[in-house]
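One protein chain omitted, others in place.
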Amino acid sequence: MASANPLAAPQLSPSRRRRRGRRAPVRSWRARDQALFVIAWTAGAGLCVCAAALVIFFAVQGIQYLHPDLLVTRPSVAATQAMSGGILDPILGTVLLAAIGLLIAAPLGVVSAIWVVEYGRPRWLSRIVESAVEIIAGTPDIVLAIFGLALFELGVFSPFSLAEPGGAFGRSFLNAGIIVSAVALPSVYTATRNGLIATPRQLRESSYALGKTRIATIRRVVLPAVRRDVATGATLGLGRIIGDTAIVVLLLGATLRNQPASNTPFIGLLRGTGSTLTSYVFNNSPAGDGNAPDKAYAAAAVLLLLVVLLNWGVGRIGRIGGPLIHEPSRRLGA
Amino acid sequence: MFERLRRPWSDRRAELVLGAAACLLAVAIAAMIVFIVRGAWPTFQHEGLSWLGSGGNPDAQLGAMENTTSHPPASAFLIHAWPLIYGTVLSAGLAVVLGLAISVATAIFIVEFAPSPVRRVMSPIIRLLAAVPSVLYGLVGILVLVPFTANHIVTQGEKKSVAYVVQLSGGGLAVAVVLLTLMITPIMTALIADALQSVPRPWREGAIALGLNPLRATLAVSVRAIRPAIIAAAGLAAARAVGEAIVISMVSGGVSFSPNPADGTIFWFEPFQSLASEIVRSAEAINAPALHSTLYAFAALLLFSSFVLSLAAYLVKLPLRRYQVSD
Partner (left out) sequence: MSSERTPPLSETLDPPVWDNMPLPIEKLDFEEELMTIAPERTDTSVRRARTATETVERLRVEDISVFYGSKPAVKNVSLSINQGEVLALIGPSGCGKTTLLRTLNRLTELTPNASHSGRILLDGEDTDEIVDTELRRRVSMVFQQPNPFPMSIFDNVGFALREQSRKRPHRRDLQPQVDKALQRAGLYEEVRTDYDRSALRLSGGQQQRLCIARAIAQEPEILLMDEPCSALDPRSTAVIEDLIVQLRQDLAIVIVTHNLQQARRIADRVAFMYLGDLVELGETEQVFTDPEQEQTREYIAGVFG
């Protein structure tokens, strides 16, 4: 028997140590399992290849067609691609749309999540709110766009856009922005809600113990704790807003340049029409009016770059942005 | 006035204000349903449910509506949208089936076989694929896949053989299904891989301790245990595929044709149109009243089907709960 002295290490050379013994090789598995082995590897590799191909394709096309001056020139209507100008307006349009969308979605999402998690009475009402968010998340964006059209037909919303001749409503950045916020809302809501649920109860209890009201606790203690989650959710939502096409195509029209409705600065632009990167790509492809694939590729490259950057940003920010697929705590058997 | 706002809020007031904001969401959903149904009402009124059936060419019917003025006669609402419904179901269904198979296989790859560095890389790859805007998939489709299909895959003979019915322009079922599958697979893979890894470790360990190899252990225990998650992922993907408008409108060939499986391989290259893509295509003229209510009817149908898909996914999970401790 070895002595109980923990300092007496076993006198063994490391080469005598073995990591594992013989294992059943793949060849010995049932035919069905072997087939699945091959399929699984193919699927995994295939997905990586597709992703790489997509990114490389747009990168190559972008390098080919995206000249830096395109970024600062405004588009112009022209017969040939060489004369059709740059993509400044779509870029500005995307920024404007994203700003409007986030300005609506973020506060609404955070506030709703706070109410559901921190208050949530009556219970049936909070369940309805949760279901509402799920429904919004599951609704196709084309249906949201139709809802937008229906909503802004109402006379009360007429100042939001410039009325078209013959129609009761119009298309504008404001209208599109309001509807596109629905696309970002579920992301912000879910992220905030999960973050709130994850904050430990002790945090709130110690604030109550000091005599603070619930709302004060939320403002001063809980909200700062979920800052990162809100940021992550907002960034995810931002990515979805930037990538949305259907709502923009229906609610923003097909003009290439951003056209303010009136000469009032800023308000005029909100009420005006224009383009975003997504509608620009769509319209310049053979599916739209213009037939300018070069410009489409240029705008597409910018769009993809934005999305990639936002994605990377999500990964850096925080809790939710951790590995989407966890490292398991032990690798079983591989 | 701002003084009143700046004074510390009472809990009661905060609860009311916050609750009102939250209820805004519920109100918005209700408004959405009401507005869309209201807009679709004239079509239901004039056509009943027969507009879901087949008869005639939807393209022609929609074209005729574009010129209607206010208070059109009942005959102007004529529409038989079955080819569009068929196109939606066909493209989405094929994409979900294909995507599910690929997703499960990829998820198993990630959890079982991928070496550590590869697994670490898969996370951002999948997240990236999921975040790519649909219009970019559409662009690749219309500028690369469609011409490629038209020039290199579909033969001249095939084109001639159906030329009297429809033009094979390269855009069609195959390209649409490929792109749709590529769009929905990342989300499904992420959900399924996550579910696989959250299966309680004792189960897997128990299976290994009984002498199963790791793949068998995963298949027999983990995959079986996450069946509800797989169903949920499929439902989510189906809802996404059904509602996808932009990609379909760019690569489906633009004609409201019903691809016929009896045509053999040509079936894959026949054009079609889906409900969502038709809305995009015709939205310019939506002011025409007959067209207006028809498109709203399409939207109502899409809204209804996304409800049904979510509900179906939920219901299918219920019997499987018998064997789960939690899902």
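A and B label the chains in the order they appear, each numbered from 1.
The definition used in the following text is that contacts are C-beta pairs under 8 Å (C-beta built on N, C-alpha and C of every residue); 3 or more make two chains touch, one makes a residue touch a chain.
Please read these numbers as outputs of a predicted model, since none were measured by experiment.
Although it is not drawn, the missing chain touches A, B when the whole complex is taken into account.
If you put the hidden chain back, the residue from B:V132, B:A190 or B:A238 that touches it is B:A190. Note that of B:N213, B:S277 or B:S293, the residue touching the chain absent from this view is B:N213. Counting the whole complex, the residues of chain B in touch with the unshown chain are 190-191, 194, 198, 200, 202-203, 205-213, 216, 220-221, 224-225, 322-325. Along chain A, the points of touch with the absent chain fall at residues 1-4, 6, 9-10, 12, 16-24, 28, 30, 191, 194-195, 198, 229, 319-320, 322-324, 326-333.
Keep in mind that, in the parts below, only the chains that are shown with their structure count from here on.
Here the CA centre of chain A is 18 Å from the CA centre of chain B.
Residues of chain B touching chain A in their complex: 8-11, 14-15, 18-19, 21-26, 28-29, 31-32, 35-36, 38-39, 102, 105-106, 108-116, 118-129, 131-136, 138-140, 142-144, 182, 185-186, 189-190, 193-194, 197, 201, 204-205, 208, 213-217, 219, 236, 239-240, 242-246, 249-250, 276, 279-280, 283-284, 286-287, 295-296, 299, 302-303, 306-307, 309-310.
For chain A in complex with chain B, the residues that touch the partner chain are 24, 29-30, 33, 36-37, 39-44, 46-48, 50-51, 54-55, 57-58, 108, 111-112, 114-116, 119, 121, 125-126, 128-129, 132-136, 138-144, 146-147, 149-151, 164, 166-167, 182, 185, 213-216, 218, 239-240, 242-246, 249-250, 254, 278, 281-282, 285-287, 293, 296-297, 300, 303-304, 307-308, 310-312, 314-315, 323-329, 331-334.
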